[in-house]
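Structure first, then comments.
Apart from one protein chain that is not included, each protein chain of the complex appears where it belongs.
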Amino acid sequence: MNDSYYDPSAPSLVRVDRVSRTYPDGGVTALQDVSLEIRRGEYLAIMGPSGSGKSTLLNLLGTLDRPTTGEIYFEEQPLSALRDLDRFRSQKIGFVFQSFYLLPTLTAVENVQIPMFEGPLGASARAKRAAMLLESVNMNHRAKHLPMQLSVGERQRVAIARALANEPQMLLADEPTGNLDSRSGAGVLDLFDQLHRERGMTLVVITHSLEVAERAERITWIRDGRLVEQPADTTHYREHL
Amino acid sequence: MQFISFIAKNVLRRKVRSALTGVGVAVAIAAVVALLGVSRGFEESSRSMLKDRGVDIVVIRGGLGQQNTARIDESIGQKIAALPEVDKVAPVLIDRVKFQETTVPVPVTGYSPGSFAIENLHILPENGHNLTAGDKDGVMLGAILSRNLGKKVGDKVTIEARPFSVVGVFQGKSMVENGGAVARLIDLQKLMDRVAQVSEFQVVLKGEFKENEDALKRVQDRVKTFTDPSGKPYGLEAQTTEDYVNKSNEVRLSQAMAWMTSAIALIIGAVGMLNTMIMSVLERTQEIGILRAIGWRKIRVMRMILWESFALSLAGAAVGTLAALVLTRALSRLPAANGLVEPSVSPTVIGIGFLMSLLVGLIGGAYPAFRGASLAPTEALRYE
Partner (left out) sequence: MQFSAFIWRNLLRRPVRSGLTIVGLSVAVAAVVALVGISDGFSRQYQELYDHRGVDLVVQKVGSSAELNNSLPEDLAESIRKIPHVKECNGGLMDVVSFPERDLLAVIINGWPADSPLFRDRTMLSGRFPTADDHHKVIIGEQLAANLGKKLHDTIRIYDTDVEIIGIFRSVSVFENGSIGTLISDMQDYMNRPHQVTGFVIRTDIPKDGAPEHRAQMDEVKTQIEALGEGIAATASTDFIENVGLIKLTKAVAWVTSAIALVIGAIGMLNTMVMSVYERVREIGTLRAMGWRKTRVMSMILGESVLLSFGGAVIGSAAALLLTRFLSRMPMTSELIEGKIAPVIFVEGFLLALLVGFAGALYPAFWGANLQPIEAMRKK
């Protein structure tokens, strides 16, 4: 476990209150009655087998989806009351995905600028900030390269820089190391640590790998759409024996 | 699985894309078929107006830009009738009159009662009688015109500020004729200030001389030599019905317009098709790579892409043709059309439409087929 910077008296950033998500067409219940609290500055890992609903939970936390029942509060504001979810998302939340999802025809520095269009910065200010962000993830030397020309580890780093573009309050990562080899994966996790330590960034990482989860301060387990206790035997969640 | 069904599957797999391409082709082909169909129909209609009467030759004033202003002495008719090859001659005066109900000018023709030209009109049962010598200021309306003006037998129609009474309603094979009116030659001459003048003579040759090239030539040469009493040539020309129709300004104009617009429609359609097919091939680079890797030869890949292109364009042609038929029928009912638009499209034109669609399919498919087939399998497989 990390050195804990988690302060229990810190205000709650996100509060998930008895949230369910069902899909009417398949009759599938992805999440059932989930309640969860995330404090400001917390580094949380959400673990579970595939199909457990963890990606759904991430999407809900990231306002990419709305719950069927229940409420999610961000800084004590209910999300359902928000009229402009898009604006909210662009200002408060950064995403990192397993498949990176960089735009293939834009260079690294251009990719990083994409979220900034909704912000107040002008074109040259955007470019400057993007360069700075790439610097902070050690990717400045590859700023003008296309994703196709980068290794998978480099791509994920650019994605992280992009996620930080609008100075979000929370970073959500869905299997961030899923497509990476162990070295690049470790590099990414180091980056997360750095962000957490130096900026006090609130991090939520979804993963099915215990190695990744143990880098966080707290692990929450999910199974079949419900939050559960840590299982007794966690060996098969380890990737390296 | 047959090659054909494989093609069909491919096309159906990308429903949205295929549908859109098909629509693009359909619209282009619909435009082509409708335009060519209407123009051809008009031509046929004009032709049948004369052919149904048995007219072989039309004598007109030569060298004029438009026949509307021609003035020929009515007496020349006798000279023509005197020719050995000639059976019957009808003096004819044609003018175009605007009515409020029809946006296009309506042809008003003056025939002499009793001439073969007028006898040929089929009066509808219960709809009056054919013009006789005694029907002063009488007029017969074509069925379409009668409907558009809302006038029946006994009603009055104003032509050039003079009232005419409707004595009969006729309906023939020619829609153009059915949109027109017929009055006595004498009445029309007075109305138009063309006393003792005509715009043309319609001539029927004797049975044994019909279709006879030499006879035709003889008549044409003789007519050219006709001079007035002072020896000045009248400047007349004897045209076969075919030439007369083909050279008429209206027919020419409608043909020109139809071809020009069709060309534009086809170009845009072909460009669109090319666009789609190229994108489609690009998207399926990996798939094509797999096919080549498992042993498909270039030719087979090319054929596949080409056939898909043809399938799409033919489907588009089918839908487009149907749409054109519906459209033409609807147009023919508009009062504004007044007989200028036939409700049906000749099979030849439909055939042309399908041929055009094949052309579009070829243009749209050839280059992408070539490009697609030329990809090296390893390259294609690597493509993300």
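Here the chain labels run A and B in written order, and each chain numbers its own residues starting at 1.
Note that in this section a residue touches a chain if its C-beta (ideal position, glycine included) is under 8 Å from a C-beta of that chain, and two chains touch if they have at least 3 such contacts.
Because the structure is predicted, anything quoted here is derived from the model rather than measured.
Note that the absent chain touches A, B when the full complex is taken as a whole. From the set A:Y43, A:F74 or A:F95, the residue in touch with the chain omitted from the display is A:F95, counting the whole complex. In the complete complex, the residue from A:G53, A:P67 or A:P115 that touches the missing chain is A:P115. Which of B:M257, B:L334, B:L355 or B:A376 touches the hidden chain is settled by the complete complex: it is B:M257. Among A:R126, A:H196 or A:R215, only A:R126 touches the chain left out of the display.
Considering B:V11, B:L121, B:M175 or B:M192, the position touching the chain not shown turns out to be B:M192 (whole complex). Touch with the hidden chain on the side of chain A covers residues 59, 62, 64-65, 84, 86-87, 89-91, 95, 97, 101, 103, 105-106, 110, 113-115, 117-118, 123, 126-127, 162, 165-166.
Although one chain is not shown, part of chain B still touches it, namely residues 16-17, 20-21, 23-24, 27-28, 31, 35, 62-66, 68-69, 71-73, 95-98, 105, 160-161, 192-193, 197, 232-235, 253, 257, 260-261, 264-265, 267-269, 271-272, 274-276, 278-279, 283.
Basically, only the chains that are shown with their structure count from here on.
One inter-chain figure worth recording: chain A and chain B are separated by 69 Å, centre to centre, where each centre is the mean of the chain's CA atoms.
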